[in-house]
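With one protein chain held back, the other chains of the complex are shown just where they sit.
Chain IDs A and B follow the sequence of writing; residue 1 opens each chain.
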Amino acid sequence: MLGEGILKGLGETAKNFAGSFVSKERLTTVQYPEERIAPIENTRDFPFLVYDGDDKMAGLRCVACQICEKECPPKCIYIVKSTDKKPDFVGKMQIYPARFDIDISVCMSCQICVEVCPFEAIKMDTEFELSTTDRFGGLLFDRDHLSKSNEHYHKIHPTEAAEVDARLAEEKAKAEAKAKAAAAAAAAKAAGAAAAPPVAPAAKPAPAKEPGA
Amino acid sequence: MSQSSQLWTNLDQIFVLLQHWVESFFPVWLQPAIGTVLGVIAIVAAFPGIFALTTVLERKGLGRMQNRLGPNRVGPLGILQPVADGIKSLTKEDIVPLTADGAVHFLAPVVLVIAVFLGFAVLPVGRNMVLANLDAGLLFFFAIGASTELSIFMAGWSSRNKYSLLGAMRAVAQMISYEVPLLLSSVVVVMITGSLSTVKIVEAQSGFTGIFPHWYVFTPWGFAGFVLFVIAALAETNRSPFDLPEGESELVAGYFTEYSGFKFALFFLGEYLAMLSIAGFAITLFLGGWGAPLSGLSILPSWAWFFAKLFCAIALFIWLRGTLPRLRQDQLMNFAWKFMLPMSLLNLLVAGAWRFFGEGWVRWGVCSAVLLLAYVLLGRVLMRHQHLGARSYRYAD
Partner (left out) sequence: MIFGLSIVFVLTSILTVAGALAAALLKNLVHCALSLTVTFAGLALLYLQLDAQFAGFSQILVYIGAVAILVVFAILLTRGAGVPEYRNFSSSWLAGLAIAAGVFALLAWAVIKSLPASAASSAAPQVSVQQIGLALMSNYVLPLEIVAVLLTVALIGAVIVAMPESQKSKTESAQGGGK
């Protein structure tokens, strides 16, 4: 029949109109400031620095390797290395960032800094209500502002955080096992060197092995 | 007359009584002038008020049809949105391009609004409630409607802008093409009624057989005429799906492009008032004007029925806008000249045959059959080269 397409279309819009008063499916508007929907896990906005435990400084994972600063496409990260060192999660003494600034008016949320970080120190946050009336410093986040705890990371990205924690625990265990094996080998070497006292070359290979442990 | 029916009659004629009461304060020689002035004030107050309500209803209605809420922040449920829009238009800077034709640019919206307001003068809003009972009322309305095309051309030309010019040319071409079916479909009504006066046309439809009214839309030629009139009316007022001249996604805003602030508000007002007045005429010609749909309900005031029907017509226009995609210029013109014009000419023949056959079932059967057959055949013939079906896509090599 001619014109039946128009009639079918009219029926569809009438269904939409009537249905919008009764069913949620036909009225999908969320009235934003008063109602909000929870973001999905893969939401990302601007980066933040992760710290383990309670102390921002002691647990900070970032070692100021500056890889993220070099890889960032719009160059929004500014890092100044510290002059002293602090122990990291394995126990090794590492330098930390004395300054770590991100200009979020420049940041384009590409996540490249997250992808290249070898220490799982920088991750993407989900906070977007960041409007401010301060034109000159309000959008420049410093290290203190950016440091957020691992619990926060677990809250916003649960599966990712669980995965990262598992990986870090694995690495820690491996490092500890290696350290134990190296200590055992060194102890065995020292015992073997003591058992054959006058042989001078026996002492030489021992220091050569240490750096390789 | 019984007490209650006197009360209902008074309610029906309440505005007329009000007019007489105000006139009684003035000397006799001044009374007709005062009566006319009161009528003009009523039109200027009522129809822009309906326009304001229409804008907010349209936005909310379209929103609901598109699975979203319309404006809902200004006032309860967004009812005061037109007030906010009005304040915005009035306080915006009036920008006129440097090389634009100043006088013509200024006059275009003025001419449009004047022409559209004049059209309301012959609209019978209720029993005894028409501003000017002209013998050639219908001709007056169409003559005034033809003048609006000139203002659109003036707007497009004076802006010195290729988008405006293209939009104006398309709009004028569309309007003159659709005037022919518009006029022909209303000529059918004039033929059967025997008069060009809008008051007489409404009175001819005010009878009842049993409980069914004598509205022209319930006859075969009347129904065809009504459908053709509504389609042509949508095209005349540049309303979706015929809104290519002001296609927001194509021509910026067509012939409105260089207008800002109050002049834009005047164009907007002119367009919507034109839609209201042509809807009013569709109601007058085919839907029985101020008559009630069932004989028992004619006790309610006539002006209430007119405005109820006007509201339904506006709802129909909004519904069509929310449903149909925009027609392309050549599709538009083909539709007007190849489909609507032959159908309206055939409708004239059928109405003549209706009169010729005289009362009875014969004329119903013959007229309906002829119109239906013509519709199907014409549609088939026009569609034979169109291959409509599922579309297939392929990627470029």
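By our rule, a contact is a pair of C-beta atoms (placed from the backbone, for glycine too) under 8 Å apart; a residue touches a chain by one contact, two chains touch by 3 or more.
These numbers come from a predicted model, not from an experiment.
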Which displayed chains the unshown chain touches: B
Candidates B:Met154, B:Ala265, B:Leu310 or B:Leu346 - the one touching the absent chain: B:Met154
Hidden partner chain, touching residue among B:Leu18, B:Val37, B:Val83 or B:Ala143: B:Ala143
Touch with the omitted chain, as defined above, among B:Ala52, B:Leu69, B:Leu165 or B:Leu371: B:Leu165
Identified contact with the non-displayed chain, of B:Leu7, B:Val37, B:Ile95 or B:Ile176: B:Ile176
Interface with the unshown chain - residue positions in chain B: 101, 103-104, 134-136, 139-140, 142-147, 149-150, 153-154, 157, 160, 165, 169, 172, 176, 179, 194-196
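In this section, only the chains that are shown with their structure count from here on.
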Centre distance in Å when chain A and chain B are each reduced to the mean of their C-alpha atoms: 63
In the complex, chain B residues that touch chain A: 61, 64-69, 72, 319-320, 322-324, 375-376, 379, 383
Chain B-touching residues of chain A, taken from the complex the two chains share: 2-3, 6, 9-10, 12-14, 16-17, 20-21, 26-29, 31
